[in-house]
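Here the complex is missing one protein chain, while the rest keep their positions.
== subunit A ==
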Amino acid sequence: MAFVQQSSPHTHRARPTSRVMLWVILATLPGLLAQTLFFGWGNLINVLWCVGLAVVAEAAVLWLRKKPLSVFLRDNTAAVTGLLLGLSLPPLAPWWVSAVAVVTAIVIAKQLYGGLGSNPFNPAMAGYALVLISFPVAMTTNWPEAAMLFQGAPDFADTLARIFSGTQTAIDGWTMATPLDEYKHKVATHTAAEILRHPTFGEGIARGWEWVNAAFLAGGLCLLALRIMTWHIPVSFLAGLGLMSLAFGSNPDQHAPLSLHLLAGGTMLGAFFIATDPVTAATSHQGKLIYGAGIGILVYLIRTWGNYPDAVAFSVLLMNFAVPFIDYYTPPRTFGHHKARRGLPSRNRG
């Protein structure tokens, strides 16, 4: 009688990649809900459009690469890439902007580098950075004014028309600068109190944005609780950003305050959902801390002294470059060893 011959271990109780990705998708829902509630249907439409396009693009490339569609399409990773783009692009960005971003992300940044697990750069952020550089106007003028859904925000059909046909009739004067953008451009000539009078800031820190960021924070904490990811990257990201802000921008009349840095723009989405992409992040705990802190510091630098109001995409991509370098210097100490073995094996050993 012959039985199955198998190498140990014989049990396997892992969350498959597809389930990990599903959890990531679910954890973004509070943030998406908040975006929709405070900024209208734009993000939801973007998300659906980007996810659909991402899956189609992934399928097309997999088919061209003669990879089994059934295995690779089910891992949900393309959907996550599309989702992250849909969440981070301006809610009213025209359809072709999102399309360029998604196709760049899936086809160039991910599949041309070898597909899942082989891409050195965060695909979503590569796509985002491309459209941010290529279409600066479309990327900065399509942020809607915060208005509660069903209480003044344009309805679904108007939003759809705006995104897909570019009509602007029904929603004239509906867009406005984001809080980070507003603060950055006014801070040279205005005091903090004057700046904060602008409606984009609302009564709290940044109207609508604070809730969106809080919702992404909540989703991210769920992922931490589920052990989908470790705390190292989000915490060091926020710590890097926060410490930079405290060190260089403690005067709100000179620089955007810490509260705005943490709760406006893509901070929480970036810290919990984008920087934590395992494929393109550093490996060891120490490496993750350096990686996350690097992103946080770069976000502050670019937001404060750079040309762009927000900086998650560039910061993540820049730190992606540094990942092999970080990994090289930050292997953990192995049990029973005094020191970690850094670098590469020396050739002339033995």
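Quick notes on this one:
By definition in this document, contacts are C-beta pairs under 8 Å (C-beta built on N, C-alpha and C of every residue); 3 or more make two chains touch, one makes a residue touch a chain; residues count from 1.
Methods note: contacts and distances are computed from a predicted model.
Only one of "Ion-translocating oxidoreductase complex subunit C", "Sarcosine oxidase subunit delta", "sn-glycerol-3-phosphate transport system permease protein UgpA" or "ABC transporter" fits the UniProt record of the hidden chain, and that name is "Ion-translocating oxidoreductase complex subunit C". Shown as candidates are A:Thr11, A:Thr189 or A:Asn251; the residue that touches the absent chain is A:Thr11.
Set against the missing chain, the residues A:Leu48, A:Val71 or A:Leu112 yield one that touches it, A:Val71. Although one chain is not displayed, subunit A still touches it through residues 1-17, 19-20, 71, 75, 77, 115-118, 227, 229-230, 278-279, 281, 283-284, 327, 331-337, 341, 344-345.
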